[in-house]
Structures are given as C-alpha cells and as structure tokens.
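Pasting a structure below so you can have a look.
Missing here is one protein chain; the remaining ones are kept as they sit in the complex.
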Amino acid sequence: MSRIPIAILGATGAVGQRMIQLLANHPWFEIAVLTGSDRTIGKPYGELVRWVLDGSPPPHIASMIVQPSDKVADVALALSALPTDAARSYEELWAAHTAVCSNASAYRMTPDVPLIIPEVNHEHLSLIDDQRKTRGWRGALVTNPNCSVIGVAMAIKPIESAFGIRQLHVSTLQAVSGAGYPGVASLDIIDNIIPNIANGTEEEKIETEPNKILGTYAAGRIDSAQIQISAQVTRVPVIDGHTALLSIKGVHAINADEARSAIREYVAPEIVKNLPSSPERAVILHDHAERPQPRRDRDAGNGMSTSVGRLRACPINDVRMVVLSHNTIRGAAGGAILNAELLVAAGYIRTH
Amino acid sequence: MSRIPIAILGATGAVGQRMIQLLANHPWFEIAVLTGSDRTIGKPYGELVRWVLDGSPPPHIASMIVQPSDKVADVALALSALPTDAARSYEELWAAHTAVCSNASAYRMTPDVPLIIPEVNHEHLSLIDDQRKTRGWRGALVTNPNCSVIGVAMAIKPIESAFGIRQLHVSTLQAVSGAGYPGVASLDIIDNIIPNIANGTEEEKIETEPNKILGTYAAGRIDSAQIQISAQVTRVPVIDGHTALLSIKGVHAINADEARSAIREYVAPEIVKNLPSSPERAVILHDHAERPQPRRDRDAGNGMSTSVGRLRACPINDVRMVVLSHNTIRGAAGGAILNAELLVAAGYIRTH
Amino acid sequence: MSRIPIAILGATGAVGQRMIQLLANHPWFEIAVLTGSDRTIGKPYGELVRWVLDGSPPPHIASMIVQPSDKVADVALALSALPTDAARSYEELWAAHTAVCSNASAYRMTPDVPLIIPEVNHEHLSLIDDQRKTRGWRGALVTNPNCSVIGVAMAIKPIESAFGIRQLHVSTLQAVSGAGYPGVASLDIIDNIIPNIANGTEEEKIETEPNKILGTYAAGRIDSAQIQISAQVTRVPVIDGHTALLSIKGVHAINADEARSAIREYVAPEIVKNLPSSPERAVILHDHAERPQPRRDRDAGNGMSTSVGRLRACPINDVRMVVLSHNTIRGAAGGAILNAELLVAAGYIRTH
Partner (left out) sequence: MSRIPIAILGATGAVGQRMIQLLANHPWFEIAVLTGSDRTIGKPYGELVRWVLDGSPPPHIASMIVQPSDKVADVALALSALPTDAARSYEELWAAHTAVCSNASAYRMTPDVPLIIPEVNHEHLSLIDDQRKTRGWRGALVTNPNCSVIGVAMAIKPIESAFGIRQLHVSTLQAVSGAGYPGVASLDIIDNIIPNIANGTEEEKIETEPNKILGTYAAGRIDSAQIQISAQVTRVPVIDGHTALLSIKGVHAINADEARSAIREYVAPEIVKNLPSSPERAVILHDHAERPQPRRDRDAGNGMSTSVGRLRACPINDVRMVVLSHNTIRGAAGGAILNAELLVAAGYIRTH
C-alpha cells in the first residue's frame, strides 16, 4: 500500500525526536506534518530543534516547516508527543477528526480512552467504538502507558494470566532520558541517585495504570484488575533503559519455574505479531544471573522487547524478578507507533 | 590517656586504606602494625599500596613496613580488613590475644561472635565474656555488619522498638566502592546498572544479619529477631553511598507520623554518645522530598550518620522509606573503628 | 579582631552557595547581607535556594532575608557571585562605597581593575589607588580569573619567572560545575564529551587573561605579558576539578628538571602565606605518572592548591605538563575569598 501520511504533535521535544528517528524508514507511515509550540511555528524543523539523540534529524524532516498544534491537519493519523497540558488542550480537537496515538498522561485514566500495550490488551481498542458513538468523533484517542509501567505490565502479564496477581512491589531505577531535555541536571545525577521523580506522581502512575491495562473490556468499559501496587522510584545515571525490581504475590501461589515457563511461552496475539514495529519476542527471559542490564539489553528487539531476569522465589511474597525496557522507545515513542500500527491492522484508520 | 597502639590486618585493600585515612588524627588509637598478603610483606606500605582514596597515605604510614597477617603482634587491639578467606585463617589467632574488630563476613553469624552497631545493640558485647570463658581467649572477636545492612538496621531500629517489624522489603542501589579495588569494571557500570551482587550472597546477608543485630542477648546467646526479609540488590554508577528502598509491615500497625517521631527522638545510648567517631545524630530524618542522595548526604556526620527520607505510608505494607549510608565509612572502616572505641569504653581492652 | 561583616552579591547561584559554604567558620569574615535577583528578594534564603552542594546551607544563613543587589549595604566588603550582566549593572555601584571582590568576568580586562591571584600578582592591587583617585571611589573593584585560567596561571608562574614563556598550548577537560546550575544537561554529558564551552568565549578568556595576570604593574597600569596562547576546551563528566594539558615554549629553553625545581621551590609571598584561606602549598608537584586526577586531587589544600604532574619534555615545544585545580573553590568562590583576605592584609578594607 502507499504510505499513510501522519502528523507528529509536539515534534520538537525528546519523545517527538525519537518518533521521527523511529519512523525514518517506516513501511506504513510517512511524516506529513510536524507541530510545535508558539516559539517554533513557521520555522524549519532542523533550524530550531535541539536534537538530543545520536546523529542528526533526516534532511527531509529538517526542512519541514513546524505547524501550530491547534490546527488540525488533514491526516488520518497523529502521534502525540505533547506535554501534559498541551495534550489536554489539543488532543481532543484532533481526535474528533483523526486517530490520535498519544504518549501523554493526560487522558490515560479517562474511562473511554484505551490505554494500550498491543501484546497485552489490544482488545481494549473496542473502547474506540464507544468514543465514536458517545463523543461523535470520526477519529479516536488511544494512549500508551507511562515509561516505567509499560515494561512492568508486559513482564507480569503472563504471570497474571497464569496465577492472578494480588500484590506487587515495584522499585525502579530510571534513566535520565525519561525526564526529557534538558531534564535532569548533570550536577544532580553524576555520582548520585535521586530517590524521587516528579514529586510522587511517577509512583502514582505505576500504582494505577497497570490495573487499567490488565483490566477486562466488557460492554463499553474496562473492569480494572485489583492488584495492590506499591512503587518506589529513583533516577539513576543511565541514559536510556528503566530497570524495575518486582516482588509479586499471586492470587494463587506462583511457582518460579512455572512463572518462567509462562514467560517463555508467552506469544503476542496474531494481530500484533506482524506489525512492523513488533519485536520477535515481546518478553525475553534471561538466565544469566547479572542480566538484564540497561546498556546491554535496552536495544533488544530494536528497543521494543522487555527483558526479564533473576526470576526466583521471594522470602515474603511468591516470586521476585528484574525487568528492563527501553523507556523512550518501547516506553514512549515506539509504544505510540506500535499502537498506531495496531489501529491500522484493526481497521480503525481511514487509509484512503 | 596516651594513645593505644593498634594493628590493621589487611591494610592494603580499599577498606584497610579507609581505616588508615579515618585514623589519621584519632584521639585514642595509634597505628603500630600493618599486615598484608605475601606479595606485600617486608615492603614499605607507601611503595606497594595502590591508594584508591582521595589524596595519598600519610607519610608516617607510608614508611611503615608491612607485616605478615599470621604473626600476632603485641597490641591490645586489631582492626581487621581482611578478605573473607584470610579472616577465616587468621582472626581467631589474633583474637586469642587481642581484641579484634573485624569488617569481614567470615564470623558475623557465628553464635558467640557479637555483630555490633553500637547505637543499636551494644549490649551484645556481653558475648565476649562467653568467648573468653569458652574459648580461653584473652582477646575478643567482634564484627560489624555488611555495608548495606548497617544503614538499614540503624534506620529500622527505632521503628522496631516502637512497633515491632514483621516484614521488610529491601531494594538497594549500591556504590562501586563496595566491591573493593579494582572491583567493578568501568565497562560494566558507566551508563549501566548490574542487577546482582556477588551472585546472590549480598542478598542473603541482608536477609539474615538484621535479625541477629536486632536480637536480644540473654544468658550467653542472642535470640534472633523474627523479621521476614526480602532483598533485591543492584550495583549503580556511584562512587560511595548505598541507597536502600524499604517497605515495612509492623507487628503493630506503623503510623508514618509516629515512625517519623520515633526516628527523630532516637538517641544513641550514653556509652556510645561520647565515642570519638560517634556522629552527633545516628539517624538523620530528611523532610525534603528528593533526599537523601548519595553524593550530597553520604558524608553527613563525617560519614557515620545514616540518612532517612520519604518516610510515608505504603499501599501494601505500613510504611516506606529511603535509607542512605556511607558504605566504606559507616558501612565498613568507620563501623569497625566505632566498635573498637566501644570496646575501650566498655572496658574490654587492656590499655596498659 | 572582631569579624568583618560582608555582603554576598548573587548569593543564590552555585558560586554564591560555595562562598557561603567556605565562609561557614571563617576567622575574619561574617556574612551580614545576601543579595539576589527579583524573584528571591524578601524571602528567607533557605526557602528559595536550590542548594546544589553537599549537605545543606547553615541554619543561620538559611533564615537570612535576601536583599536587592542594587541597594548598596553598609558593609566594608562584598563578594560578588553575580552573573556577567548583573555584575555590569551593580558592581560599580557597590565599589563606590565598598571593596568588591568579584568572580564575574565583566570587568576582568578593564585596565584599572586588578585581576588577582594573590600568589601570582598581589602587587597589581596598587591599581586600587588609581581606581580611587580616578573614579572617586571609597571602595574598590578587584576580580579573580576565569576558573580554567587560575590553575594554569599558578602552574606556569614559576616557569615564567625562571625562563619566560613565548608560546602556550592549553587543552582543557572542564567539570560540569563550571557551568553553574542547572547548567549542563545530563543527557548531554553522561558517556559523552562536549568539545566547546560558551561558544568559544571560554577559549578567548584563556587566551587573554593570563597575559594580564602575568603582566607588570608600573605607574598606574599593567604592562601585559606577551605569551601567545592557543586554547581548546572540552566539557567532561566530572563534578568538580578542571584539568588542563599544557605545552610550553620558553623565551629561554625550558629544561624539564629545572622547571620541576622551580615549581617545587615556588613559595607564596609573605603577605599571602598567612591568609586564612591560603593553602600550605600553592602548587603541588606530583611524581606519580597518573596524577593529578580531579576526584583525587581537587581537594588538595582544601581546594585551594593547584596540582601539577607529568612535567616532561615536549617533542615540539620545551615542556609539557598536566594541571588540575578545583574550579568552584580556587577557581571561583575560594579565589574571591582569598582576594578579600589579601585586601584586608594589604590595608584596603575599612575594618572599623
């Protein structure tokens, strides 16, 4: 098929840049519109962007003129890397006409907005039908989870399916790229750890989003899962890749060997498997006792696989494990792109 | 009083170096003997040591000739920075004649060997009387805990006293200096995290030592505390200062405000307060939501204070908090020195 | 003598904070006034400052109310940590009444403003007499050099005295604290180097300031030294401590052994030796082939000594060497304080 023209909302920030980088040779999508804040409108993208990734923006993107975020473009699909406030201002405008796949937190917990990880809960997309009915939208609004939640949810999904989960302790070691640019000052993080992120709101997201993601769609709504979650987060001197230490208590006692098997046998649903950005394995289980590590494992599956290691019994709960995923690829830009691909495969995008 | 001549066993490693640095101007102790491995015996300390701390060894130490560790010197006190195997070979030899304060793990869990944090369980020193009776020693063998345990035990002591503790989740972010020198390769830790230390044995120590430390001395033995502990450890790119994230369930429900008060009101016992290396406050409670941080707080109380922050309710257990302590000062060399000072104050050292 | 009340201009930034930290127990000076920008005026210092150093501001400073920088206070001495523009707006106002020791670059190259490193060119203070005569000031304006220049100038002074210097190549590896706070983004510097600082202006300072510092005072003006200087600067992932690699061609051929002797025999002038912040040795010469190193040597002489190592012949010029100094102590806050102490000793401060 000819490629689908798409818009990137909030294209100048770190997540917007990553979307552009990941879409460089995308087989389905073609960047047609970039939007930015007042400061950037009307200027060529390449002149105003402070590119924080490796290399430089592709030349044909660098020459595109940045558009205002409040002017809905005639494209069938938009990826949103808008900051929370801007997302609240503009995403519904776009969603009335266009399918919006948003990385912003603004609408993640809104009841009729699906919070999607394709391998985990693609069936929640049915909420779009309700959105269209109730809100009169021709487009849609779909979100992906917080960058720490996404790996955790992928890693526990096979365990939740096999045993049910009652309690979940999460301790994270999060990369600086999660704070955007300029984000974390080097004076705050070289030879240092910051034991808090966004003044507790990061922990709040980790304690709520997984229950929506692992919930069940029925009759126009999501019945939340009922996992008790406690999250303690830290920022560490790592560029990319969030690490999480989990301790899990099952509804039924979780056996470590069976949990390992559950993860090994876990396969993405058919509709997800063939999406262009879908990794060969959604969750990779490591046997080596010192893995996963952010620098060595974050790029697994082109940054789209979640890695799990040290799955073993816990003296208090049932099992413990270490989870790693790439926070700006799977946890942000790549997550939104995979959602967009899923929308295409599921027939929610006008492709003509 | 004139200063007590002491020996430092295993003086060339990272912990031995830190002992030398901390004793530079000690009011009670004077370094009389340095021991080292075969490679180093008979040579001037300054020529063979690969000094890994800031600055250089003091000149009068640099010119001392290194002695064999198996030749017990005529000193009343020895600080041991020996590696585990060497500790197992030599510490009992020394303890027959001399009070040995050891940082090694070899004998920490041996029933008649006190595992001491002066502010927490100085009364366990009574085990020395049993050592002398049963083993016929004129000296003694006293140990300090693992570098991660020491801060955790200090931080939970006031809570344990006020509420009792039933369950304890510990996730650590440990500094590279904890692995000694050369220790962690830079290729393994720059822009990276290693989610394991010493192949699980570090976690084992965290899951056992606190119960001995918080136990009760009675009639020649320690009745262990009965806290269920689960530890998950990581190595992080930080030079000094171990961070631990704790989630605690009390025997009696722990109220966060009362726990904060318990920590604030916690004072060291009279016999400890006036020891030269005793910090003004054993445990410092932070109110700022982004503290404690290793680089900014590890040197509190000259590296001898433990810092606690983010003490708040836990959605699963009762309370959560962040604990930081300097792993090579309070958690190793300084801990051993404080134990030695305590032995003097408690009358266990021949000072003539 | 009773302590001299002083003002700190621009007290909330990183350099202002370091001044406060270094003055905590100063024998001569007592902080009486703190000034700040509009945002901060009228508020207690402790509430508004984002303290970037270790620990916290001293309690009696934390409770002081921040004053406007444009209201000259009745103190005999002011230390200025103002940013360049603010320095240009306010320092002359203060200098009319008060001796101002400024770390700002605004007036460093102004002909009648001394650019002072006490050990190197204290006699340039005579310019103050000219300032007072020409400008009608009762106070004075004295500056200290750029944070990279200060160590370089101290290190080459004994060589310049012994041989004269014709050409000087300088390559620097500068710490992130030199950029203030928030300064360098962690995304820009973890696992990275930035081969430029302040878009070339840092190099310009290194290429000009040393010639003023090493110049000769005569009849109301400084005759500049005539060293050709080429500087290439980089930012590196180091918290504190600027490293410089030097290659030097003498007016007379410089012999490496004699250069080493010149540095070893270099002593501060009598008037400087007894200043409270004066280090025992202004320049420390290392023999160890891997020193000086920023983390291990920056705190030498309480951060006031400059360290030199690897002084050896150069295949192109005469000699090469490595220079290290603490950029926010000797290179900024401590440099300004030492200048202030020199003003007292030289009789330029009203002390009654």
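Think of it as A, B and C in the order they're written, each chain with its own count starting at 1.
We adopt the following convention: a contact is a pair of C-beta atoms (placed from the backbone, for glycine too) under 8 Å apart; a residue touches a chain by one contact, two chains touch by 3 or more.
Worth saying up front: this structure is predicted, and the values here are computed from it rather than measured.
Student: Would you indicate which residue among C:89, C:110, C:234 or C:302 is in contact with the undisplayed chain?
Tutor: C:234
Student: Consider the whole complex, including the chain that is not shown, and state which of C:41, C:93, C:109 or C:314 touches that chain.
Tutor: C:314
Student: Return the single residue from C:74, C:191 or C:257 that touches the missing chain.
Tutor: Final answer for the missing-chain contact: C:191.
Student: Given the contact definition stated above, which residue among A:91, A:191 or A:341 touches the chain not shown here?
Tutor: Checking each option in A:91, A:191 or A:341, the one touching the absent chain turns out to be A:191.
Student: Touching residues of subunit A against the unshown chain: what are they?
Tutor: 53-55, 190-191, 239, 295-297, 299-300
Student: Name every residue on subunit C in touch with the hidden partner chain.
Tutor: 167, 169, 171, 173, 190-196, 199-200, 207, 228-230, 232, 234, 236-239, 243, 245, 247, 289-296, 309-310, 314-317, 320, 322
Student: Could I get the residues of subunit B that touch the absent chain, sorted low to high?
Tutor: 14, 52, 176-177, 181-191, 237-239
The criterion applied here is as follows: only the chains that are shown with their structure count from here on.
Student: Please flag the chain sitting at the greatest distance from subunit A, going by CA centroids.
Tutor: Of all the other chains, the one whose centre lies farthest from subunit A is C.
Student: What whole-Å value do you get for the distance between subunit B and subunit C if each is reduced to the mean of its CA atoms?
Tutor: 40
Student: Counting in whole Å, what is the centre-to-centre distance of subunit A and subunit B, each centre being its mean C-alpha position?
Tutor: 42
Student: Please list all residues of subunit C that touch 2 or more other chains.
Tutor: Residue numbers touching two or more other chains: 190-191, 239.
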